[in-house]
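Only a single protein chain was left out; the remaining protein chains are all shown in position.
Moving on, here comes subunit A:
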Amino acid sequence: MSTENLVKHLPNDIGGTGSSDDKIHIFERDLYPWEKRCHALLDVLDYHKIVNTEEKRRGTENIGSEMAGKLSYYEKWIVSASNLLLQKGVLTPDEIAVKTAEVAKRYNLVL
């Protein structure tokens, strides 16, 4: 048996602790403005070929089961984007630390 099949059929890598049997929570809501900005930001990063859809998705999965279970959809997106931009050397941890502190200060918050 050739090993080619193993390479061609990668395992599903969904994060978290498995599937769900729960009832679907059917409801409608509008996105918060920051969620829409986050969506647009990732789209633009895709257009610039900095972060593509598949990288972004993987980034939302490999954050460990606790975060995968507790963060909301766009919270995972922005964490994924932040990790990918660090890995790719586009941003540095120091730059993010300084900027987030500065942004928090505008709102009289301390991170």
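Simple rule for what comes next: a residue touches a chain if its C-beta (ideal position, glycine included) is under 8 Å from a C-beta of that chain, and two chains touch if they have at least 3 such contacts; residues count from 1.
Heads up, the rule we're going with is that contacts and distances are computed from a predicted model.
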Undisplayed chain, where the name is taken from the UniProt record, one of "Succinate dehydrogenase, cytochrome b556 subunit", "Nitrile hydratase subunit alpha", "Aspartyl/glutamyl-tRNA(Asn/Gln) amidotransferase subunit C" or "Urea transport system permease protein": "Nitrile hydratase subunit alpha"
Missing-chain contacts mapped onto subunit A: 12, 14, 16, 19-34, 36-41, 43-48, 50, 52-54, 57, 60, 70-75, 78-79, 81-82, 85, 90-91, 95-96, 99-100, 102-104, 106-109, 111
